[in-house]
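Take a look at the following structure, please.
With one protein chain withheld, the remaining protein chains of the complex are depicted in position.
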Amino acid sequence: MVGIEDYGEFETAWCPGCGNFSILKAMKKALTALGLAPHQVCLVSGIGQAAKAPHYLRCNAFNGLHGRALPPAQAIKLANPGLTVIAESGDGCSYGEGGNHFLAALRRNVDITLVAHDNQIYGLTKGQASPTTLQGMKTKAQPFGAPSAPFNPVAVAVTMKAGFVARGFAGEIDHLADLIAEAVRFPGFSLVDVFQPCVSFNKLNTYAWYKERVRKLEAAHDPTDWNAAMTAAMQDGETLPIGVIWKNAKRKAFEELLPTFTGTPLAGRVPDHAALREVMESYV
Amino acid sequence: MVGIEDYGEFETAWCPGCGNFSILKAMKKALTALGLAPHQVCLVSGIGQAAKAPHYLRCNAFNGLHGRALPPAQAIKLANPGLTVIAESGDGCSYGEGGNHFLAALRRNVDITLVAHDNQIYGLTKGQASPTTLQGMKTKAQPFGAPSAPFNPVAVAVTMKAGFVARGFAGEIDHLADLIAEAVRFPGFSLVDVFQPCVSFNKLNTYAWYKERVRKLEAAHDPTDWNAAMTAAMQDGETLPIGVIWKNAKRKAFEELLPTFTGTPLAGRVPDHAALREVMESYV
Amino acid sequence: MSDVTICIGGEAGQGLVTVGSLITKALVRAGYEINVQQDYLSRIRGGHNTYRLRFGPEPVRCPREAVDVLVCLAKETFGLFKERLSDRAVVVAGDDAAIEWPRAFRVPFRDLAGKPIFENTVALGVLASAICLDIALLEELLRETFGRKGGEVVDQNIAVLRRAFAWKEQQGELFACPAPPEAGRGRMAVSGNEAIALGALAAGCNFVSFYPMTPATSVPLTIIAHAQKMGVVVEQAEDEIAAVNMAVGASYAGARAMTATSGGGFALMVEGISLAGMLEQPLVVVLAMRPGPATGLPTRTEQGDLNLALYAGHGEFPRAILAPGTAGQCFALTHRAFCQAEQWQSPVFVLTDQYQADCYTALPPFDLAGLPTASGPLLAPDDPGTYERFAWNEESGVSPRAVPGLSPALVVVDSDEHTPDGHITEDLDVRVRMQDKRARKLCGLFADALPPEFYGDETPGMLLACWGSTRGAAFEAVDRLRADGLSAAALHFGQVYPLNPAHFLPLFEKAGRVVIVEGNQGGQFAALVQRESGFRITDMVLRYDGLPFTPEYILAGLRALS
Partner (left out) sequence: MSDVTICIGGEAGQGLVTVGSLITKALVRAGYEINVQQDYLSRIRGGHNTYRLRFGPEPVRCPREAVDVLVCLAKETFGLFKERLSDRAVVVAGDDAAIEWPRAFRVPFRDLAGKPIFENTVALGVLASAICLDIALLEELLRETFGRKGGEVVDQNIAVLRRAFAWKEQQGELFACPAPPEAGRGRMAVSGNEAIALGALAAGCNFVSFYPMTPATSVPLTIIAHAQKMGVVVEQAEDEIAAVNMAVGASYAGARAMTATSGGGFALMVEGISLAGMLEQPLVVVLAMRPGPATGLPTRTEQGDLNLALYAGHGEFPRAILAPGTAGQCFALTHRAFCQAEQWQSPVFVLTDQYQADCYTALPPFDLAGLPTASGPLLAPDDPGTYERFAWNEESGVSPRAVPGLSPALVVVDSDEHTPDGHITEDLDVRVRMQDKRARKLCGLFADALPPEFYGDETPGMLLACWGSTRGAAFEAVDRLRADGLSAAALHFGQVYPLNPAHFLPLFEKAGRVVIVEGNQGGQFAALVQRESGFRITDMVLRYDGLPFTPEYILAGLRALS
């Protein structure tokens, strides 16, 4: 039996009060609930405050480049399908620098989970607007207010009929742990966008701000109903639904469509020289 | 008075029968209808067959890198607001390599137009799947069928409440010319995604295939009604609507939100040393 | 000369590559040695492309300038090549073509073809007869090629082929065919890129992520064609950044990973290459060069990205760069790239270029039995509980590389500076020690560096130093110099980094004059040699017009030097 203590306790480089702590806690809870031993899990991150998360629990970890969590995460899964692969990074990392990979991952539907710590700000570089920063919010780099409209990752994912789309809140740890566990169980690409207060740089989207707006989806919400999902996803302003917004059980995971994919790890395979000799014959 | 002949006639490197010819014709018609002289127009493209288009009419042209039409296009507009700036490139360029810039341009809403020649294939590199290639279509690079779900640029743009979103068809030149002209007139970012048969590499989405499916939007379609727009945008399969799908007149163009933007060209400005002396005083 | 150069000119999309490949395969089956040079425009239809094929009973290492058999499928072909026709040349052209040449076959294409789509088959038949090729070889190839399209297509093609062949036979011999070769059947016709793909497969490559880019694309396409049989996961990524980061990720997870690209795509991979350096992940990158800057001439050849390969990646970390000069070396050095990448846990580049990528050669199937086995990751560490991915190693700098998920060992890697367990650190002493550990691997790569290949007079009056695809032309230039009674040699670098001066400095110092021959404007390899060995290079023959070197070009360049 796996217990939460198997995932350890580590000192972090986060600010006291940061929403990241709760997400870390939820992640450990989810992994424990899934009954996964640390070596069965691989966390993949980019660069940012959120992206340090994989250092703060015991597991396999690939802490790559800013914006580039998803490409290695997908490749790791394809190279070793037995691993539970979770990409974990910030909003800047996932939707800014890594925006193109986000779109591709939605299209590809490899069986991994993306947990995006969405603090609506660039934390580590000290508070510039991120893709999810609300239009008009002032920062040092945007002293006249962020001029671009915010990116709604959940709505875009629903539009693209992604595998699994959920939104959580760092202020709701158990709810979030359930979401992460369900996302991991889903056989395809899962997005869990998590509202995460950044106490140092985001003075607009604070705990109080989120608490006032966040609403758990009603039990009646049917995540397989695309129209309902889209309606929930498009809500902004005064009500921000959290929960499983959309689930596309009809979509096949990428792996199922790849005939060269055998489901076994690529590591340690011996080159098949007999087959290669046949291949070479075709050039004669 | 500007006439279509002002835009010239050039030899192209396109295959006979390619949909690009019709898009070129529609572009010239639109520019003429807009009464723009060639030097008032700047076409910006990436790399691909579509991206060669700016070489085939008289105008200012910036033929940049594969996937990178939108960043220079937006910068050119900001540097010289008097220019009519149109980015023109392929589906691979605009939604594949350039996917992150597409998202950013939708969010930014700079007053430029993107005309995407969407042949649902990588033409210039000889027929690999593009982001809009239908799932399962076989190519040399995807002999088992394209494994990813296709990208629907129109639906994503509507979800993101972009400025102006339209879809045209190379087989409907006049209709397309009108769309381009309207897109250019719109004060914000405009997307015109154009179905373009590639006679050399896309044997699935042929002229006949498109003709069978393409339907002009009814006159009753209200492009300012988001639900109607989303419904139209999400149609795939047997009916593919063309026309102005969505228009967000409420959004301010990026330029209006940028207080340092004066509306005059940046070229030829003289550094304001008096102001800079005042600035330096603030460091004393 | 005992060899013959055929040049087939035509518009893109006219099928000249089909004609060319069929003749190529037939010549290989007939036992000839071949060399193919493909010049094409960056477009799909129209424009003027050529397929040049040099063949003979003896090895042919490179293209040459003169043309012996010119096949004009387009109107422009004759005009473009008439200056290059050799004294004995014959021309094959349509009967309506305005050409002036004493020895020409004016082919009634329409009549012989019946339908326009068979005109290429007519060309094939006439050409086959002109070079005294056994028609049976071509019939066999048509059967193989069109077999899938059904018997009728095959029959029609063969009928046309025979008609054309017969027509040509009636015209008589205008061309002195080369002696028939001795070599028998069983050899492959492989391009440089195909050989690279086969080399990768031989090394056990089982993960390829790429984004299409000429002239690299045929490497992944070749692997894709055999992916199912060989068990390779191949993914066309959304961009080159994804491609390289996927390859690094797959490598981390234990796959034998590769990506392939060209200049602009490689430029986008620069950050990811630095990542591979920091994570100490084996990674093979095929860089198929074409002329830059920027998009440049996307379908032509150049050796202009050596400097970029040398320094790609911010910060400092070890790497090796291999630069094959033949299809055989494309195979062997790609295989070696995987072995070195695994052994030194570093990125290794295979530098090729458009000429070599598209150049076909006749070769026996590669010898797999003789290949060393690339080592692999550690599947089951002895003491997984204490496993550390970057355990200190004061000798080689290499730490045992476990992979995640296959044992209870946790494998942690970080793009930040890290402690031996892979976790992020800002301890500056650890930083220095880790950076030294990584740097130590360069000593290993240096010790493993392949010596260059020497060819020619032992104490040459003139030594041509070259790298990568320039080998063939340089070696043949040496042959010609020596045939003219001069003392000459060539030194071909199949590995350009790390360079061990002990491998070449004595040879340079012995030579009367050292001339670097390379396909760029700046003399990048010359600068590298100067930097690494202190040897001052004063003479260079450079080419950067998009075409491959020929012996004639080198000889003219040498004349211009003196």
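The first chain written gets the first letter, and so on, giving A, B and C; residue counts start at 1 in each chain.
Going forward, a contact is a pair of C-beta atoms (placed from the backbone, for glycine too) under 8 Å apart; a residue touches a chain by one contact, two chains touch by 3 or more.
This structure is a prediction, so every number in the text was calculated from the model and none was measured.
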| item | value |
| --- | --- |
| Visible chains in contact with the missing one | A, B, C |
| Candidate in contact with the missing chain, chosen from A:44, A:70, A:124 or A:257 | A:124 |
| Hidden partner chain, touching residue among B:63, B:125, B:139 or B:152 | B:63 |
| Sole contact to the chain not displayed, among B:83, B:137 or B:228 | B:83 |
| Chain not shown, touching residues in subunit A | 13-16, 47, 49, 65-67, 96-97, 99, 122-126, 128-129, 131, 140-144, 200-201 |
| Residue numbers in subunit C that touch the chain omitted from display | 41-42, 47, 241, 263-264, 266-268, 270-271, 274-275, 277-279, 291-300, 302, 304-305, 307-308, 310-317, 414-417, 426, 428-429, 431-432, 435-436, 438-439, 520-522, 524, 527-528, 530-531, 534, 536, 544-547 |
| Residue ranges of subunit B at the interface with the undisplayed chain | 37-40, 42, 44, 47, 52, 54-55, 58-65, 68, 70-76, 78-80, 82-83, 100-101, 103-104, 258-262, 265-273, 275-281, 283-284 |
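The rule is short, and it goes like this: only the chains that are shown with their structure count from here on.
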| item | value |
| --- | --- |
| Farthest-lying chain, centroid of Cα atoms versus that of subunit B | C |
| Top-ranked pair of chains - ranking by C-beta pairs in contact | A-C |
| CA centroid of subunit A to CA centroid of subunit B, Å | 30 |
| Distance from the mean Cα position of subunit C to that of subunit B, given in whole angstrom | 37 |
| Inter-chain centre distance, subunit A versus subunit C - centres from mean C-alpha coordinates, in Å | 40 |
| Subunit A residues counted as touching two or more neighbouring chains | 100, 103-104, 258-260 |
| Per-residue multi-chain contacts in subunit C, two or more chains | 228, 238-239 |
